[in-house]
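So that we are looking at the same thing, I have put the structure below in structure tokens.
What you see is the complex with one protein chain gone and the rest in place.
Per-chain residue numbering starts at 1, and chain names A and B are given in the order in which the chains are listed.
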Amino acid sequence: MSNSELKVKVWRGTQEGAFVEYLVPRNPNQTVLDVVTFIQRKLDPTLSYRFACRVGMCGSCAMTVNGVARWTCRTHVSQIVEGDSLEIAPLNNLPVIKDLATDMREFFNKWKGAVGFFKGDATRHDDFARVEPESPERQLANAGIECIGCGVCYSSCEVVQSRPNYLGPAALNRAWTLTNDVRDVQQLDRLRAVAGDEGCHACHTQGSCTERCPKKLEPTASIAGLKKLVARAAVRGSKWGKL
Amino acid sequence: MGQVMSQAVMQAKLWYAQRISAMILGLCVSIHLVIIFYAIRGGLTAEEILGRTQGNIAFAIFYEIFVLACFVHAPIGLANILEETFSKRFISKALSSLLAVLIFILGTTAVIGVYTGGAL
Partner (left out) sequence: MSSRPKLDLRAKSHLSYFAYACHRFSGLLLACFIPLHFLMLSQSLRGASGFERYLGLTDFWVFKFGEWALVILLAIHLVGGIRLIMIEFGPWRGLRKAWTQVAILFGIACGLLFLYLAN
């Protein structure tokens, strides 16, 4: 038996605030993003939230739905509704700007902090780099490069919560893909950046990142790769130099 | 930078040590479980235990390796838990060092004890 209305609790406020309940008409094929949009357009124009593509490509609409970080445009209400109730909150582990919008700066700063960006030494005057697609490094890199920086993994990670400076699954995943990019020339800096208590070894393999990634990426695998690499570098040195 | 790096190197080495000791413990614990199940049949007495271990150098070596692996493995694990529970670093260092000392001293004493059976 389906009710005609949803009771939707939405976080209103900033770091301090409260859940406010709205009544939203229930429709077939309704996504959580549809629900949030309805609230903002028809019930309360002061609600702040983010979205862009609404088709599961950009990752902007990520929020905490019934306690779990998800892309709201790709989450059907029928999949996750509890009776006729929903709870929508901003992504965890990130400061709240207002209502459902979080401050993503620390997320992207940690990306930079993990040297999660490419730098090569070739110029337009050099020939193309030759990277064998079937090479083990390229396959490892390919397994992780589809990340669009939506923040779901970061916001699902309990280590991020208990160690505020922990780089987090997305940054470490990106660092791993670049570690396996044979053209990159910052490998030693990157290894140093992901070592230490806020680096890869702080990961406890809880697996929430891998469990929740909407693109089915596996940061746990990437971090395991980094753990081994950094540990060997600490003990024996790496092919790029001593840690 | 140098201090940050040597801290990082330390963390990496501790991680490595904990995993290597874990592999050793995997073996030791499996064997120990078998021994436990064998030993508890019909009750456990001091005579029975010492009957197996007294003068048995193989057991002594096995258990000392076991003690040393625990000495590495457990304090690092405890340190991780304490660091994430309490913000003061020194609590983690102090308690895990205490555990390390207790495991090493009491463990080696226990191995000597069951090997000699009191006849030092």
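Methods note: a contact is a pair of C-beta atoms (placed from the backbone, for glycine too) under 8 Å apart; a residue touches a chain by one contact, two chains touch by 3 or more.
Since the model is a prediction, treat every value here as computed from it, not as a measurement.
S.K.: With the missing chain put back, one of A:Asn92, A:Asn173 or A:Gln186 would touch it. Which one?
M.R.: Considering the complete complex, A:Asn92 is the one touching the chain left out.
S.K.: Tell me, which residues in chain B touch the chain that this view leaves out?
M.R.: With respect to the unshown chain, the touching residues of chain B are 19, 22-23, 25-26, 29-30, 33, 36-37, 40-47, 49-50, 53, 67, 70, 74, 77-78, 81, 99, 102-103, 106-107, 109-110, 112-114, 116-120.
S.K.: At which residues does chain A meet the chain that is not included here?
M.R.: 11, 13-18, 64, 66-69, 89-90, 92-93, 96, 156, 158, 161, 204-208, 210-211, 218, 220-221, 224, 227-228
By our rule, only the chains that are shown with their structure count from here on.
S.K.: Could you state the distance in Å from the CA-based centre of chain A to that of chain B?
M.R.: Measuring from centre to centre gives 38 Å for this pair.
S.K.: Please name which positions on chain A make contact with chain B in the complex.
M.R.: 159, 162-163, 192, 195-197, 199, 201, 204, 227, 230-231, 233-235, 243
S.K.: Note which residues of chain B are touching chain A in the complex, please.
M.R.: Residue list for chain B touching chain A: 4-5, 7-9, 11-16, 19, 80, 83-84.
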